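Every protein chain of the complex appears in place save one, which is left out.
Our next item is chain A:
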Amino acid sequence: MKTSGNAAASMDLLFWQQLKNGNEAGLRKLIEKYFNALQNYGYKFLRDEDFVKDCVQEVFIEIWNRRERVAVPESVRAYLLSSVRKRVLREGYRQRINRDDEPADLENDLNFVEFSPEWSVIEQESLAETTRRIADSLNLLPKRQREVIYLRYYQNLERDEIAEIMGVNPQSVSNLLQAAFKTFRDNWVGFFLLVELIKTGSF
């Protein structure tokens, strides 16, 4: 009964094919559909809105420039997210070097950040309270588990797509997700979220 990701995915491939044929409409559709989500993801690594926006923009520019030669990805969404991830990490790292900061190890330097939702925009007080408690428990997770949860739920991705983006095999994604659920249970988030999530361990 869930709205299937398949219809959306095949639309994506259609847009991608248009884009490859030099049709601006395809590019436009993909931008409309994914620019926000891509920015949100990039922002998880580096708290600099302008910088992240530029990175996302450059990803699209590169695709458009090389449109005749880019392959057709299995999942357009995963391909875009993974390009943004790489670019933000690489450019962020470079920016640090240029600022003469001590260049540190890339993986440890730019991490998937802790969640700190913007409270002001969450109008309802009880909702804000629940959001805060969930964010707190999410922040207790190791960073890779946090990223898996983010990609699975916020970006609404399938296991294989997550594996592709994070550069691990699909089984590790399942393991990370299970480990995250377990930590949730141990930390007691609030029985609702907990019970419901565990009940539908569809991975």
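Please note the rule applied: a contact is a pair of C-beta atoms (placed from the backbone, for glycine too) under 8 Å apart; a residue touches a chain by one contact, two chains touch by 3 or more; residues count from 1.
The rule we apply is simple: contacts and distances are computed from a predicted model.
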| item | value |
| --- | --- |
| Among "Carbohydrate ABC transporter permease", "Fumarate reductase/succinate dehydrogenase flavoprotein subunit", "FecR family protein" or "Planctomycete cytochrome C", the UniProt name of the subunit that does not appear here | "FecR family protein" |
| Which of A:L46, A:I149 or A:A163 contacts the chain that the document leaves out | A:I149 |
| Residues from chain A at the interface with the omitted partner, ascending | 1-3, 8, 24, 27-28, 31-32, 35-36, 39-40, 43, 49-50, 57-58, 60-62, 64-66, 68-69, 91, 94, 98, 115-118, 121-122, 126-127, 130-135, 138, 149-150, 153-154, 156, 190, 192-193, 196-197, 199-200, 202 |
